[in-house]
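Working notes, beginning with the structure itself.
Heads up, one of the protein chains got dropped from this complex, but the rest are sitting where they should.
Residue numbering begins at 1 within each chain, and the chains themselves are lettered A and B in the order written.
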Amino acid sequence: MKFAKLALVASAVLVLGLAATDASAQMRKVKIATEGAYAPWNFVNSQGKLEGFELELGAELCKRAKFDCEFVAQDWDGIIPSLQAKKYDAIMAGMNITPRRLETINFTTAYAAGAHGFMVLKSSPLAKMPGGEYNLTKDLAAAEKAINELKPMLKGKILGVQGSTTNLAWAEKYFKDVAEIREYKTTEQHDLDLAAGRLDATVGAHSAAKATMETATGKDMMIAGPGFSGGMLGLGVAVGLRKEDADLKTAFDDAVKSAIDDGTIKKLSEKWFKVDMTPKS
Amino acid sequence: MPPKSFFELMQWGPQGWLDEMTFATGLTLAVAISGFLFGLVFGTIAAMGKLSRRAIPRRLADVYTTVFRGVPDLLVIYLFYFGGSAMVTAIAQKFGAQGFIGLPGFLTGTLAIGIVSGAYQTEVIRGAYLAVPPGEIDAARAFGMSGWRLLRRIIGPQVLRYGLPGMGNIWQLVLKESALVAVVGLSVYFYEVKLGDLVLIYETRFSDLLRQAHVAAGSTRQPFVFYITAVVFYLLLTTASTWAFRRAETWATRGLRQV
Partner (left out) sequence: MDFTFLYTSFLRLIVGIPLTLQLAFSSIGLGLVLAILLAAMMRSRLLPLAWIADGFVFVFRGTPLLVQVFLIYYGLGQFRPYLDEMGVWWFFRSPYYCALLALLLNTAAYGAEIVRGGLQSVPHGQIEAARAFGMSGFTLYRRIIAPIALRQALPAYGNEIILMIKATSLVSTITLMEVTGLAHKIISETFRAFEVFFVAGAIYLAINFTVTRLIALAEHWIAPDLDQASRPIEVGKLSH
């Protein structure tokens, strides 16, 4: 069944990602890159297909902006350079707006925002870390006070973080001197190691942590400690674009705003994350 | 959601991963074949350099084989993956082209494997050429053969015969080395067009065998099942190639006195 379908597709289709089929000649073609390993934002299902919040939202945004869009998968560590190299035109991969990324690329207004923090095993002593919500932009002093209170608990522990992320920069800034930090290529890999007990905690977005907790391996895991957002952790998740593509930015900005205003983002994020991830202005 | 059993995970079709793993094996084979052929080109050029009477080609060929046999293959893959497009763009701009040029992932990965395997193939080709008795070449020249005909009738068949066992070993090397592209995630894309009012075009990604095992392990959180399946598929590939090369050797040495 699948093979027949594939054969059919393959015949109509081009290999090597060099070009795509023309669905509608009128509309502008936009290629969007995603990672495909960051559930529920974007991931690969058992049919080998991309799926997730950003895939649905992307389709919605493209419909509003009247773009003819297609999604491609790209590894996280090469996702910005390949945008620069024009392999695609936009990034929707759970990518946060940060000052450092803004030096090389541009972002639309944020389409989602959420907290970052620790995920641990329920049986771990770290499960008792105190909670709370802190914003690094609005009240850095309070956030750093909370971080300092966590330090004694994390002493000598092993933290897993995905490489080249805001989470890694944050963990290295505040916890490098007390804990061992291990870098992983994908969040799926550090989740496997947390489940196996090789890590004491992972550092990442709460949204991704919640998705892991829904799976069979994640049933013994929980989010512990405070949630942090803003500042070096990013100003929300947005579409990443090349700086010169100002027209794309205008079109996507309008699409994002209208999707926020009419509650589409609320609806989609509640479907995929079980919570409303609409950015609060 | 209870964990699935091995057989549930390894079904053929949309519920299981067996079909994906099988296609991925095909891609691994494709990567290995292209990498091997690129290597044959690089290896032949470098072997000609090493056999040259002039110092500069010899020196260049020596640097090539020393560097790419002495540096980890993974480092070469990173070089091509991160530097490939930049390099091509820089070269193209020297010739007056403008803008960026993106290299498709498949080409980047197979070129990297080709460069590395070419460094090993150089020695095999050079060794095989030197094994051709000079007297036969002299005799052929005396018969008036030269250039292409000499290569095709006398040198070519013998280089093939002497080089085949070494090439068999390198093929096994390339087959296993192709697993390294999993680290950077080389894929072949197939696009599926959704007609109707939804404009989105979904894509189906074919990864190589190890990458596919990786993706499935991450998605199902059942790494053991998928890596052990990858082991079995690789063993099938290497065993089949051992058999194929043995057949090829028999064919290439036909009509030769067996000692």
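Here is the rule we use: a contact is a pair of C-beta atoms (placed from the backbone, for glycine too) under 8 Å apart; a residue touches a chain by one contact, two chains touch by 3 or more.
Keep in mind that this is a model prediction, so the values were computed, not measured.
S.K.: Just list which of the chains on display the missing one touches.
M.R.: A, B
S.K.: Where the complex has a chain not shown, which of A:Q74, A:N167, A:Q189 or A:T212 is the residue touching it?
M.R.: In the full complex, the listed residue that touches the missing chain is A:Q189.
S.K.: Could you pull out which residues of chain A are in touch with the chain that's been left out?
M.R.: Given the touch definition above, chain A has residues 77-78, 81, 160, 163-164, 182-185, 189, 192-193, 195-198 touching the missing chain.
S.K.: Over the whole complex, note the residues of chain B touching the chain we left out.
M.R.: Its contact residues with the unshown chain are 66-67, 70-76, 78-79, 81-83, 86-87, 120, 123-124, 127, 166, 169-170, 172-173, 176-180, 182-183, 210, 213-214, 217, 222-224, 227-228, 230-231, 234-235, 238-239.
Methods note: only the chains that are shown with their structure count from here on.
S.K.: Between chain A and chain B, tell me the centre distance in angstrom, where each centre is the average of that chain's C-alpha atoms.
M.R.: Computed value for the inter-centroid distance: 34 Å.
S.K.: In their complex, what parts of chain B are in touch with chain A?
M.R.: 1-3, 13-17, 19-20, 81-82, 85-86, 89, 99-102, 104-107, 183-185, 187-195, 198-206, 215-221, 223
S.K.: If you look only at chain A, which of its residues touch chain B in the complex?
M.R.: The contact residues of chain A facing chain B are 1-3, 6, 9-10, 12-18, 20-21, 23-24, 27, 36-37, 39, 43-50, 55, 58-59, 62-63, 67-75, 78, 81-82, 84-87, 185-186, 188-189, 191-192, 195, 215-218.
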